[in-house]
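Just one protein chain is left out here, and the rest sit where they should.
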Amino acid sequence: MSKMGTLYAPGDSVFHRMDGSIKMLLFAAWTITTFLFLDLRVFIVMLLIGTILLLSAKIPFRQIRILLWVMIVFNVFNTAFIILITPTYGSELTGTNTPVLNIGYNTINLETLFYVLTLTAKYLTLLPVSLLFIFTTHPSKFASSLNRIGVPYKIAYAVNIAFRYIPDIQSEFRGITNSMQMRGIGFRKGDAPFTQRVKNVTSIAIPMLYSSLQRIEVVSNAMELRGFGKHKRRTWYAMEDLRAMDYTVGALCILVTASAIWLKIGVLSGFWYPF
Amino acid sequence: MNQKSIFNFSTLVVVAIGIGAALYGFLGFFGFTVGPATWIKPAVAFLTIFGALFGPVIGFLIGFIGHVITDLMSGGGVWWGWALGSGLIGLFSGFVYLSKGFNVKAGAYAKKHLYQIVAFGFLGCLVGMGEATIFDVLFMGEPLDKMLVQFWGAFLSNIVVVAILGLPIILAILRVNKKSTNLTIEK
Partner (left out) sequence: MISFQQFSFQYQKLTEPTLRNINLEIQPGEKILIAGPSGSGKSTLAHCINGLIPFTYEGKIEGTMTINGEPTTGKSIFEISKTVGTILQDLDGQFIGLSVGEDVAFSFENDGIPRKQMREEVERALTTVNMLPFIDQSPHDLSGGQKQRVSLAGILSTQADILLFDEPLANLDPASGKQAMQMIDDIHKQTGKTIIIIEHRIEDVLEQPIDRIVVMSEGEIQAIGTPDEILASDVLRKHGLREPLYIEALKYAGCELSTADKLAQLNNMRLPKFEHALEAWYESAAASTEVQNREPLLDVQNLRFAYDEAHEVIRGVSFQVHEGEIVSLLGNNGAGKSTLSHLIMGIVRQTSGEIRLQGEDIRPWNIRLRGEKIGYVMQNPNQMITQHMIWDEVALGLTVRGMSKEIVDQKVEHVLRICGLYPYRNWPISALSYGQKKRVTIAAVLAMEPKLIILDEPTAGQDYKHYTEFMEFISSLSQTGLSFIFITHDMHLALEYTDRAVVLSGGEVIASDRVASVLTNAEVIERANLKETSLSMLSRMIGLPSAEGFVQHFINYEKKVKHHE
């Protein structure tokens, strides 16, 4: 985690220069499109496009690698989970049943295996554009971008406050847990029996809560004294004018989402199973 | 915060949402694993507390924004269904704030409010986790039977947090805030 509280990695790609609100739109369009389908062909196309986009942002691979692993581990577990609990779920979608492996209480069939492959592809499809969004958007741009896409500025500003104070809360948390450990209060497995550890965790909550309440008071005074909430609108230092590229990508996002919906209704409505 | 209006977005409210979301978002990283795809997330107790302190709308926004922040910072994409679920837990946790005669800052409460905290807490977990389950079935195309197992895991671990972390902490705060009378200097 960087000092800014997010994973932002500075750079100078097309996506670094793109307006935050447009990236939000892209993120939304991509997510909605993925949600619509359960079709491996769609996901393969999207995964390819997504990977190219991600590569073009030139994010250091070192930073992405661990996230990729997390996603893979998640998918392995999720897949195992589905296969064990609902070994014949695929049949419910296709109406056919091609047994593959007997696991005692039931038989895993080909339809289900193809289904989990599709689902894994679906989860993976979501990844590149969310990474793109997270790694190329400076936290300063979040609030103004939210405001630009129509979120009331007071709620948008709350997001700014959250990013501003996460590092402070983090270092405070470290200080609190260190001083507690010095007094012999453990939080990790092996430090104390489970019930005692639960009690110990409760003990962190009290100082964290009280210092947060105090912080709320101080920050709200500071903002009030500097005129926050004076008018119905406010401007943003971090906001920049939209450029031609931003409009193009924005329009493209809307177009793609619309065609995805048309595709979903008209052509690729259900689960695609080629066999 | 004198008028108990739900939509009173004063500066204090904006900051409370921001700091609350930062706290929930940061603490969301910590959890005990108790089973496959199920972990106890102690941060949920803060939704119970902030809900009781600031009401349902702030509770909702803290849960939702905070969860999205956890997801953004961990980098694996945003789990919108579960983020909304956190928001719903926050929303339900805030209903006790609207109840007559309940005020955390003044330490004002009756026994029925404690039942309400538990009841709304459980209801919030039910609705929130239920919503997240349905969301994954509808939008991700996950099998319902498998999601039901996950639902029970998430629901049970969240109500455990509400009951053994959230409630005792609020109770302790209420007791302390209740005007400390009979404070005598003992020899």
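Order of writing sets the chain letters: A and B. Residues in each chain are counted from 1.
As a working rule, contacts are C-beta pairs under 8 Å (C-beta built on N, C-alpha and C of every residue); 3 or more make two chains touch, one makes a residue touch a chain.
Being a predicted model, the structure only gives us computed values, none of them experimental.
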Pick out which of A:15, A:89, A:228 or A:271 touches the chain that's been left out of the picture. A:228
Quick one: which of A:180, A:242 or A:256 touches the chain that's been left out? A:180
Provide the residue numbers of subunit A that touch the chain removed from this figure. 3-4, 139-140, 160-161, 163-164, 167-168, 172, 175-176, 178-186, 191-192, 196, 200, 203-204, 206-207, 210-211, 214-215, 218-231, 233-240
Had the left-out chain been drawn, it would touch subunit B at residues 2, 12, 172, 175-177, 180, 183, 185-187
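We take it that only the chains that are shown with their structure count from here on.
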Per the centroid of Cα atoms for each chain, what is the distance between subunit A and subunit B, given in Å? 20
Residues on subunit B engaged by subunit A in the complex (per definition of touch): 9-23, 25-27, 36-37, 42, 45-46, 49, 53, 61, 65-66, 69, 72-78, 80, 139-143, 145-146, 149, 164-165, 168-169, 172-173
So in the complex, which bits of subunit A are touching subunit B? 1, 5-7, 31, 35, 38, 67, 70-71, 74, 77-78, 81-82, 85-86, 89, 92, 119, 122-123, 126-127, 130-131, 134, 154-155, 157-166, 169-170, 173, 198, 201-202, 205-206, 208-209, 212-213, 215-217, 219-220, 223-224, 228-229, 271
